[in-house]
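Remarks on the structure that follows.
The complex is shown incomplete by one protein chain, all other protein chains being positioned as in the whole.
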Amino acid sequence: MTMIGLEIHCQLTNLNSKLFCSCKANYREFEINENICPVCMGLPGSLPKLNQEAVKKATIIAMALNCTTPEKIAFFRKNYFYPDSPKNFQITQLNIYGDTSVGGTGSVMVGDKKIRITRIQLEEDPGRLIYEGSSSKNQITLVDYNRAGTPLVEIVTEPDFETPKEVRDFLNILSDILANLGVADPSLEGAMRADANVSIEGGKKVEIKNIGSFHDLEKAAHFEITRQKSHHSRDIEIIQETRHWDDKRKITISSRSKEEELDYRYFLEGDIPWVKIDPEIQKKLQTEMPESISSKKQRYVSKYNIPAQVSDVLSSDKYYSDLFEEAHTESNAKEVANIITTELMGLVDTREKRKASKFTSTHLRDLADAIQSGKVSRNSSKNALHEILKSGKDLSTVISELDLGNVSDESELSGFITQVISEEPQAVEQAKSNPQTINYLVGKVMQKTKGKADPVMTRDMLKKQIGV
Amino acid sequence: MVTEEEIEQVSKLMKIDIDNHKEYVEKVHMMINYFDILDSAGVESEEISMPEISISKLRKDEHIPFDDKLIEKLNHYKGTYVRAPKMSS
Partner (left out) sequence: MNLNISALDYIQEVKTGNISAEDFIAKTIERIQSVDDKLHAFLSVNDDAINQARVIDKKIKSGEKVGDCFGMPISVKDNMCIKDSKTTCASKMLENFIAPYDATVISKLKQQDAIFVGKVNMDEFAMGLTTEFSAYGPSKNPWNMECVPGGSSGGSAVSVSALECVASLGSDTGGSVRNPASFCSTVGYKPTYGLISRYGLISYANSIEQIGPLTRTVKDTAFMLNLISGIDPNDNTTMDNKNEDYLSGIESGIEGKKIGIVKEMMGEGIDPAVLTATKDAIAKLEGLGAVCEEISFDMVKYSVAAYYTITATEAGSNLARYDNIRYGYDFPLEGYEFNSYISKARRNFGPEVTRRMIIGGFVPSAGHAGKYFLKALKVKSKLTKEVNDAFKKFDFLISPTVPILPFKLGEKIDDPVSLFLVDINTVTANLTGKPAISIPFANSNGLPIGIQLMADSMNDKSLLQAAYALEQTVSLPEVPI
């Protein structure tokens, strides 16, 4: 039996400041080493000052993953030397003296399967190493500390996964949950990373590190299972070790770390007292927690009669569900859901496109209302949507500028109808004897109005004028 | 009993080259031997306690940039990078 366990690192990208100082949590828009201060650079004499919101957000994550949440949490030092770590230790969490990590045991359902969570810990991200030079001989190591101290939540699972596919499904669900909680934007580059522990029956546990994306994680797990099985079949011992994922060659490579380097000498971080999160605060966090994805889905189905599949898609992506929540009314909910899932999804499927678009929930509401009231045809609404995404102009401006509005003014419409009747005497005669064929004339009116005529109104007026 | 090998291993762990192992072994040995007294303190059942702080007393989540260009006061290289030694592969 194959067993895979995960250690997922997720940055709390929606915080304003780092875990232990007031530098920015989202370091991505800074020049090299511009987002640093004495604290995150670990300068002599500096002390960590813990971010209250980071503890709260981490606690909320623990709650959302059904983990136990202790009343007191403690921080520990993990001691090791590496140039991306300015203090040469990392402040992290551990359960040496009872459950003092921000989250204890919990679970997440992936389809019908329960994946157990071992622990959730709050810790600091290191800086970033950049290697220059082509060969190892002329290699130069450069460090950018902008990321150092970014709040990170590490989610450790039990080895409950049996296939790489389960791993991928879990990670998709997890990143939807984290986005829905409003604690992180998992689509940001480097915001979510994971290490995997892989073992097969009769073999030792192998840890795979340095996996850049979830996509690669699935590949790495797959590679590692194949490698171990092939070893096993040839009676080669599978040793307990750490292997690195080679991004270029798409294989795992043994990293020869020496025994003594693995002694992290964990001990309590004296600069941070144990943090009390008493029951009232826990309760408050629980009640303030955003509605879960599954509860949203249920509500969409039962309250608005939106099909389950549509509800599923709508609820699991926070961007869409937020739009839906803000745009919908009792009467237009189905139409709003329809626009999102049939039109919008194809247009804003990446983070970049979403960021570039000027589309708001007001646009969405106006659009749904306009379709329902017959102000624009469904056909024209697509053109309107494209234009809004580009320009951000409001719907009424777009309709008038692009002349997309339905011709529902009786006198205007009657002009077109008179014109068609005089141009198509044969068809008129035919319609008189066979009313079904009136659709041909409706079509002609639509042509003349470039699809903007209200079809129902056109038919009624045609019937009147021809006299059927 | 602390051996010379152990001292050497710890000096590697702590990343300090030491020239004269013998001298260090002797003094460190004396010091660590003295710690053996802890064995007779009879504290096995004691719990470890720590100061506490309420979550509400912790820092608010605000971005306040440091008021100086800190990197200019530290070792820097190629603009504003920090340079580290070569990493072993």
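Note that the chains are named A and B in the order they appear, and that numbering of residues resets to 1 at the start of each chain.
To be clear about the criterion, contacts are C-beta pairs under 8 Å (C-beta built on N, C-alpha and C of every residue); 3 or more make two chains touch, one makes a residue touch a chain.
Owing to the predicted nature of the structure, the values given are computational and were not obtained by experimental measurement.
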Inset, instruction - Pick out which of A:Asp216, A:Asp271, A:Glu343 or A:Glu424 touches the chain that's been left out of the picture. - result: A:Asp271
Inset, instruction - Considering the whole complex rather than only what is displayed, give the residues of subunit A touching the chain that is not shown. - result: 38, 41-50, 77, 79, 81, 83, 86-89, 141, 143, 263, 265, 267-268, 270-273
Inset, instruction - Go through subunit B and note every residue touching the omitted chain. - result: 2, 6-7, 10-18, 24, 27-28, 30-32, 34-35, 37-41, 43-44, 46-49, 51, 53, 58-59, 68, 70, 73-75, 82-88
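Everything that follows uses one rule, which is that only the chains that are shown with their structure count from here on.
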Legend entry - Approximate Å spacing (C-alpha centroids) for the pair subunit A, subunit B: 38
Legend entry - List of subunit B residues in touch with subunit A within their complex: 9, 12-13, 15, 48, 50-56, 58-66, 69-71, 74, 76-87, 89
Inset, instruction - Over in the complex, which subunit A residues touch subunit B? Could you list them? - result: 15-17, 22-25, 31-38, 41, 49-56, 72, 74, 81, 83, 97, 129-131, 136, 139-145, 260-261, 263, 268, 272-278, 281
